[in-house]
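Sharing a structure, written as structure tokens. Questions coming.
With one protein chain withheld, the remaining protein chains of the complex are depicted in position.
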Amino acid sequence: MASPAVIVFLAMFMVPMVLAFVLSLTDWNGFSLRFEWVGFDNYATAFKNPRVVHAATFTFVVALIGTILCNGMGLAVACLISGTGALNTVARTVFFYPYIISALIIGFLWSALLAPQGVVNNILTQLGAPPVPFLSDPGFAKWTLIFTIVWSTFGFNMILYIAGLKSIPAEYYEAAMVDGATPWLKFRHITFPLLAPVTTVNLVLTIVGLLKSYDIVLALTDGGPAGSTQTVVYEILRDSFVNARLGFGSAQAVILLIVTGAIAVAVTLTRRGAEMRVSE
Amino acid sequence: MTAAALTAAALTLTGCGGGGGQSADSGKKVELRMLANISLTQTEDFWNKTVAPFEKANNVDVKIVAPGADGLAGTLTQLLASGDVPDVVEWLAPSAKLAPELVDLSKYDWAKNGPLAEQNKVDGKYYTAGVGENLQSTFFYNKKAFADAGITQAPATMDEFEADLAKLKAAGWVPLQTGGEWFSNILFQYISLPNVLAANPDWHKKMSSGDLTFSQTFAGSAKRYADWLKAGYVPKDAVGVKYADAEANFLAGKVAIYPMGSWFAAAEKAAPKKPDIGVFSTPVEHEGDTPRVAAALANTYLAMKASKHQDLAIKLIKFMTTDKTAITEQLSGDGIFRAGYDDYPMDQVSKDLQKLISDTPAEDFVSPGEGSGDTIVPAGFTNELNTDVQAMMTGKSADDFLHSMDDWFASNR
Partner (left out) sequence: MLVPMYVMVISAFKPQADIILHPLAISPHNFTLEYLHKALTSEKFNVVRAYGITLLFVVLVNVFCIVLAAPASYVIARGRSKWHLTLLLFFVSGMFIPSQVTVIPVIFVLRVLGLMGTIPGFVLFETALTLPVTIFLFVAYLRTVPRDIDEAAALDGAGKIRAFWSCIFPIMKPAVATIVVLNSIAVWNDFVNPQVVLGTSSGIYTVTTGVYAAVGRYTTDFTLLFPTLLLAIAPAFIFFILMQRKIIGGLVAGATKG
């Protein structure tokens, strides 16, 4: 009964993955009949290439800060609106809706809002304020990108946290009430520890998702200005296709794969302690 | 190595069986697919209209394939990799990397005698034919601005150019229009590359081999550019300016000088309201030097080896590059110029550009950007230059800029 799924998964997922590794050992351009085996040269080049290193560092920063912000905000908002009232339902929809919109379109929308001659800067100019270089200053653009990503995805984290909150039995809070605990104490000693499994899932999903940011980058900044917002996937696609260095692109893809896997496993393992305490 | 070649061959061959799926049924019209660059002036409509007479005369259907998110070069790699190869590719110039995929056109006189044919030879063979030339060392200027600043003549040397910028600024004009996106490199390239190539005729070769470095050849220009930024000849927030806005700014008479390829002439011609515009090419570094004019072969056509209709593909290329109407439509539609072809309505700017092409001896043309044919630097140079010029525009020093370019060459050679 499992074999059809295994076959499809093998052919469309595992074989390409192995192929990516094989290609990464060549200098193939993707189409010619000849190529050379270059061993791990592509990997060595990747670690030396300033663009690749910059993209990798930036992607890591986006994933790290993005994960912290998405989860911090997601959890905070979840605690505020986890009730059942109509107002809460509306609020949930409002915070969640960007998640159902494609990252590409989110990127185009925010770039129209934040461009030097975009909506926000037009308003600022009319108010007599100096324009803000949201997308035209390398430093600013990085933060604009992170902000946009967080804006569009923390709603998803929020929903997962709400789900987690709903599964916490009410008796715990009732007991705390008797003890006269403050809301903060209740959060620290009941809510947060009991959310541990949901938190793990949230952390892993966000960090894995953000490590592969691309669509939003393409539409919002196209990697610029001055290459400041190029991400790993942006580099992979550019090197593989535009520069016709499929081998080099594949090497970067394999590195991304290893890093993503390692981080996911590391997060899961370090969170195991927190989760254990829940089951006790 | 042999094993590697075989594996690749197997991959390619097996792919051929299922890939394209465009077998020519005898009764059906043959379909030729042409991957073509789509711009504001050369739209899909434009292409369909231009190929229409060819379609009719040869009973074929020419289908225009538009490039995707990775640009035309990236799209071609994708199509080649997927085995879904178009018959004809417009816009790309041949390179050593692409040559094995291309049909050798050396036996055709029209390919050998076309514009810039020599410069685009790869390994001694002619793989492309083009329609005309794109000038890429041209500075369009607002005549009123020059008059306001008391400038009577376009600058002939870089020092004069610099003095003129100061005069323009003093007269209250924004001297230069540049911007972000893909065209940040243009101002820098236009003030540097033609003169670097004049001083180092073997620049491409020596850069590729590592005998020359970027900082050895571009230090002066980088310093000049940084000075101009400091002096405010380029507005501080220029890096955020989009291409369409840059063009609109200049056409609205808000800036004095707009460095841009000759394709700007098409937009200029179409603009309903515009100032009086003149044009000059890159001034020389020292008085008495011969000026170099950067020109790229425009609307280049390549016939793909994988095409099942090679003869027709070649025929289409011949039509696009030799048929009078087809040429004229492409020239006037996209600001391309070709010596001897001026038999269509031109405005003054176009006439000036036409004159610049006709007056420049063949040996004084140089190739812009990454070069052409066999004389090229590693692919991605223009892209990297663009990125690093943006870094300078946003506060990096000229030294950092040179460093960064040197690093790039070191890891991409």
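Letters are used for the chains, namely A and B, taken in the order the chains are written, and counting of residues starts over at 1 for each.
The criterion applied here is as follows: a residue touches a chain if its C-beta (ideal position, glycine included) is under 8 Å from a C-beta of that chain, and two chains touch if they have at least 3 such contacts.
Note that the structure is predicted; figures quoted are calculated from it, not measured.
Contact with the undisplayed chain is limited, among A:27, A:41 or A:215, to A:215. Here the missing chain is touched by one residue of A:44, A:61, A:80 or A:94, and it is A:94. Only one residue from B:55, B:84 or B:160 touches the chain missing from this view: B:84.
Listed here are the chain B residues that touch the chain not shown: 11, 14-15, 17-19, 33, 35, 44-45, 65-69, 75, 78-79, 81-84, 86, 181-182, 242-245. The set of chain A residues touching the chain not shown comprises 1-2, 4-6, 8-9, 11-13, 15-17, 19-20, 23, 89, 92-105, 108-110, 112-113, 115, 117, 119, 122-123, 126, 151, 159-160, 162-164, 166-167, 198, 201, 208, 211-212, 214-215, 218-219, 222, 233, 236-237, 240, 246, 249-250, 253-254, 256-257, 260-261, 264-265.
We take it that only the chains that are shown with their structure count from here on.
Centroids built from CA atoms put chain B at 37 Å from chain A.
By the touch rule above, chain A contacts chain B in their complex via residues 26, 28-37, 45, 48-51, 115-117, 131, 133, 135-138, 218, 222, 224-227, 237-238, 240-244, 246. Chain B contributes residues 1, 4-5, 8-9, 12, 69-71, 73-75, 77-78, 80-81, 97, 100-101, 180-181, 184, 237, 239-242, 245, 379-380, 383-384, 387-388, 390-391, 393-394, 396, 404, 407-408, 411-412 to its touches with chain A in the complex.
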